[in-house]
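Input: a single structure, listed below in structure tokens.
Here the complex is missing one protein chain, while the rest keep their positions.
A and B are the chain letters, set down in written order, and residue numbers restart from 1 in every chain.
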Amino acid sequence: MTSTNAWPPVRGIAYGGDYTPEQWPRETWDEDVALMREAGVDLVSVGIFAWALIETSEGVFDFAWLDELLDLLHENGISVDLGTPTASPPAWFFAAHPEARVVRRDGAVMGFGARGMASHSSAAYREAIVRIATALAERYAQHPAVVLWHVHNEYGVPVGEDYSEQSVQAWREWLRDRHGSLDELNRAWGTTFWGQRYGEWAEVGAPAAAPSVVNPAQRLDFARFTDHKLRECFILERDAIRRYATQPITTNFMANQSWTTDLWAWAREVDIVSDDHYLWAADPDGEIGLAIAADLSRSVGGGKPWILMEHSTSAVNWQPRNIAKRPGEMARNSLSHVARGADAILFFQWRASRSGAEKFHSAMIPHAGTGSRVWREVVDLGAALGTLDELRGSRVVADVAILWDFESFWAQDLEWRPSVDVSHAERVRAFYERLWRDGVTVDFALPGQDLSGYRLVIAPAQYLVSAPDAANLTSFVERGGTLLVSFFSGIVDENDAVHAGGFGAPLRDALGVRVEEFLPLREGSTCTIALGDDASTRLTADAWQEDLILEGAQVIGTYLDGPGAGKAAITRHARGAGIGWYVSTRLDADGLAKLMRRVYADAGVSPSDLPEGVEVVTRRGADADYVVAVNHREDAVELPVTGVELLAGREVAGSLTIAAGDVAVVRTTHTREGGGR
Amino acid sequence: MTSTNAWPPVRGIAYGGDYTPEQWPRETWDEDVALMREAGVDLVSVGIFAWALIETSEGVFDFAWLDELLDLLHENGISVDLGTPTASPPAWFFAAHPEARVVRRDGAVMGFGARGMASHSSAAYREAIVRIATALAERYAQHPAVVLWHVHNEYGVPVGEDYSEQSVQAWREWLRDRHGSLDELNRAWGTTFWGQRYGEWAEVGAPAAAPSVVNPAQRLDFARFTDHKLRECFILERDAIRRYATQPITTNFMANQSWTTDLWAWAREVDIVSDDHYLWAADPDGEIGLAIAADLSRSVGGGKPWILMEHSTSAVNWQPRNIAKRPGEMARNSLSHVARGADAILFFQWRASRSGAEKFHSAMIPHAGTGSRVWREVVDLGAALGTLDELRGSRVVADVAILWDFESFWAQDLEWRPSVDVSHAERVRAFYERLWRDGVTVDFALPGQDLSGYRLVIAPAQYLVSAPDAANLTSFVERGGTLLVSFFSGIVDENDAVHAGGFGAPLRDALGVRVEEFLPLREGSTCTIALGDDASTRLTADAWQEDLILEGAQVIGTYLDGPGAGKAAITRHARGAGIGWYVSTRLDADGLAKLMRRVYADAGVSPSDLPEGVEVVTRRGADADYVVAVNHREDAVELPVTGVELLAGREVAGSLTIAAGDVAVVRTTHTREGGGR
Partner (left out) sequence: MTSTNAWPPVRGIAYGGDYTPEQWPRETWDEDVALMREAGVDLVSVGIFAWALIETSEGVFDFAWLDELLDLLHENGISVDLGTPTASPPAWFFAAHPEARVVRRDGAVMGFGARGMASHSSAAYREAIVRIATALAERYAQHPAVVLWHVHNEYGVPVGEDYSEQSVQAWREWLRDRHGSLDELNRAWGTTFWGQRYGEWAEVGAPAAAPSVVNPAQRLDFARFTDHKLRECFILERDAIRRYATQPITTNFMANQSWTTDLWAWAREVDIVSDDHYLWAADPDGEIGLAIAADLSRSVGGGKPWILMEHSTSAVNWQPRNIAKRPGEMARNSLSHVARGADAILFFQWRASRSGAEKFHSAMIPHAGTGSRVWREVVDLGAALGTLDELRGSRVVADVAILWDFESFWAQDLEWRPSVDVSHAERVRAFYERLWRDGVTVDFALPGQDLSGYRLVIAPAQYLVSAPDAANLTSFVERGGTLLVSFFSGIVDENDAVHAGGFGAPLRDALGVRVEEFLPLREGSTCTIALGDDASTRLTADAWQEDLILEGAQVIGTYLDGPGAGKAAITRHARGAGIGWYVSTRLDADGLAKLMRRVYADAGVSPSDLPEGVEVVTRRGADADYVVAVNHREDAVELPVTGVELLAGREVAGSLTIAAGDVAVVRTTHTREGGGR
């Protein structure tokens, strides 16, 4: 069969959460559905951890409770996102197939008692997931409640890499496919270094714990292999379901909170992207991390609407200090997701668990019950989302792209890099945060994709760049784009080998500069850069300088101190119709702000005039634009806009006051034509 | 046989230490006993690590040296606490029974070469400990030197949990006994969460390392199982000895420095409680930790006299920085133990070892020999204790109890709690320290025990509370008691499941309040509370706030800032004849001081008027009270007391000057009638 509908047949912005009634007595189910109706819940995810209750022993199924549950939900008008429970095989599975257990890098064998899939390469596991997915699809493909399939849960977390024997066997097969011959593998991995040449396939092992640092190309390939094998497991389930079912199929990503899966590749395999997002409590500006996750979810799906499959009504339970959300924060978070393209807002989970590892995770019904602030806000949010039906299917359009390349991140995270202070996550966040504060909407992008729709492309950390990707970026500049590349980019190829020509060589044409030597700074050291024609502006940076080789670029910033004192720090290069900027140090927030004003000017990008902390994103619909505004500030702001504010149903003429902590969604006329310059 | 005497037939306050002459040539033994006589030593512990010297190979015994040693000691009037050496099985044992080795959570198998028992569930180990205990009892039960039996050493340290195959087998048996059926186990552990349901007993494993957090109820049961199995080992030895011997039998606890054994249960199995205590060197107020240990030792034994089985004459060797005791500190420590009910003061160890892991541990005879300060103080202490014979058997009476519940502590220590800043040990210490500084004598108590003797009961961290325990605490209030409960209490039941009704629900009647939501603070954040009717007093707190649901309680303190700003922080509830206080944040020392003045007033508890740092505890004898005073201050203090100071043998009329760092013991007339209000 093929999928017959690209979006589940639910109203407007779907609303709900994970629902695990197997934890509760039957009478609670009736209370649940009544409360769901009160809250406006119309979509719930069920069955995600229910394998042991559905297949009670190998090949023996008990569907009675699930039949009853789906019927009950359907009778109450609540649609179902039906999960396959393969993220947590039952105890009987591991007892019968102990060889399927995951082995850590140090050789420790992972036991049962928490959660987590078996080895991605276990034949027994693969057989079992197809069996359970098939059984579910066969039984429920026609059930009217089921509008979506939810395969597995958060692939890559908590089980990713596996060093078991079956994984090593699969790894050798995978390498044979990738490299064709041992000679080619030896070349790609540079095994002449440290005497690692392989003479037989059987000699090739996983990059397990070893006396010193393991070959980085081998480790990078192992990350690719892990991603591929996890995805194979998804595809096995997806295809088993598709034999019987026409509903769209998804699996919930973790966007920027998991790193083992290449979401660009995964997004090509799902019908709809869905994502789980949790605020990082230690971050006082957690809403910026949220925005990154949301923009990434949208971007990997090519801009299509996506599902926020999980977030939290208040605190989570797995961080060091689990901060409760402040009043209104749940609504602000939800509207930020909607603003960035989510057409469904779901939570983990409906009712707080009394037992188990996540009992301190907040829920739509907290332990304190329905007399609580959280429940009141859940009901209010349901009502608010109910006013936004017309947003469904509208799209976000961005002029700026930030490069996000999992393969590069995997490579950069390997051992023995020039400085522990150099982090792709830190630089991506720094640049993203700058644009977020400037009110500039951003997509994430791959370096090799079509970038012609963007005015400005930022590469905060493109450590690994292939020759074709470098050519694509160069072409982007030549055709009129503005490209900004931050330090420690363009260093290695797809095998983590330094490019011929040295650091930055693949981007030398685009940037007019390459790097003679890295100049990492000592811990805690800072440096100063003089910026501009008159060199009167001072920027502060830390962690890193470089000794640049100028190949045509103009020096815009100069180091005043540190090992690079007197040398170029920031350059600008006119190439073809475009501009290539290069920043060879880790600028602080103020420095980035001053720099980006110049870069925006080159790119023709207009930052917002609103005060920082007012998040405004426009979704473009067929007939109107929707300005979604979230005021994270502790004072009211005036938003210049004309149209209809949908949440309150009021006309707005020219200016809308948004109270401290409040949100607004204004239907307005189309304000701009298309993306791109 | 049964024990015929509840306390060993030694004079007054017994004095001595661990004696391991097997490390020294025979001529040293003669020097040792002569020096023991010089120091007034009348009780030594022998044989604790001597298994390999007594049973030289499996079933082959050599008692000659031990015969000679016991005879020598007896001839010199020194009584013997005879140890069973089962805390360190011989090399031949592990060589013959490699399967008996302990396995860590991560699967690593623990080798020989240090010390530590075998797996508590090993059949070979259990057979061997009964054999050696029987052999010792058979031979020495009638030896006139032997006045006490000392089973094993510090159960739970360094070996507690074991993940070996035989342990898993025993665990399944234990679970079958505890839960009766798999259905009941599945219910208790909440295995529907994360899909952990067990269908066969053989599927249930130990909570070994797993991909994520293991089921907390499973881990809590494993802690109980470990405690039970260790205790079974003790009982096997005890009963083997009792077949031949009538002397009392003990095993040395670690009070508040080990957490794997539920000392309330253990105290029921020993004839006499004994405890090892070592100052925590990094703590400049280590004497407060000492007092906790001593009060806990007395409390678990129901108030009966106990033995300080080990402490140190000066520095230990296993802490990061092992601080030597200052002159007089050893005497102060010893008198603090006596004050809190110890009727025997022993050290680890008699003579410092030249070899091995503990050679830098101080001893009664240090490496520097008898020309040393330490030796002089050892002799002086022996003489001082010799003046206190009449204290023996007298009892400490307290009006205040602090709850100390190992099961609750085990549960609270599991993973994924709301904030890493919440620690039972920290809060117990904080409240205990407040009372110590206020001169209020404290017992420790279980929440389910008879509390009618106390005016005030404090629950600094009663995270786990069963319904019967909650009822007992409520009844305590209703009958006129004052109960103070600190935050993160009353959260879960005996299976670590959140109580129906939400956080704090079991104590809602006693306190007139429950908790809607936890509001952990970010790292380093503090907050301010306005206290009192006029709200003019300011308290400082950190780490935690809560959003309270008032159910009748009066608000005594209000948050002025933080996420709970404007809401109740501290409440007071009149219930029946008593009062229930609730404190929803982590008050600092000053804040606790201000709060406790109000609580004392409610409870009718009178804090001391002495300056902080003067430790005064009264032991009640049949015919007199004994006021034991320890001046930890650097200046002299005046103690208002009338009677006879026993150490110096002087009359005291109304006031006694105690010099800086000095101690005093004053026989006085009974000053109060019984405990309780």
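Quick notes on this structure:
One rule holds in what follows: a contact is a pair of C-beta atoms (placed from the backbone, for glycine too) under 8 Å apart; a residue touches a chain by one contact, two chains touch by 3 or more.
What you see is a predicted model, and the numbers here were worked out from it, not measured in a lab.
Checked against the full complex, the candidates A:P418, A:G439, A:P607 or A:G621 give a single residue touching the omitted chain, namely A:P418. The hidden chain makes contact, of the residues A:D81, A:E377 or A:D496, with A:D496.
One of B:A128, B:V374 or B:A664 touches the chain omitted from the figure, and that residue is B:V374.
Take subunit B: the residues that touch the chain left off the picture are 20, 22-23, 49-53, 56-57, 85, 88-92, 94-95, 102, 108-116, 158-159, 281-282, 284, 314-315, 317-318, 320-324, 326, 352-360, 362, 366-369, 371-374.
Although one chain is not shown, part of subunit A still touches it, namely residues 106-107, 189-200, 202-218, 415-421, 492, 495-498, 500-503, 514-523, 547, 549, 563.
By definition in this document, only the chains that are shown with their structure count from here on.
Averaging Cα coordinates per chain places subunit A and subunit B 49 Å apart.
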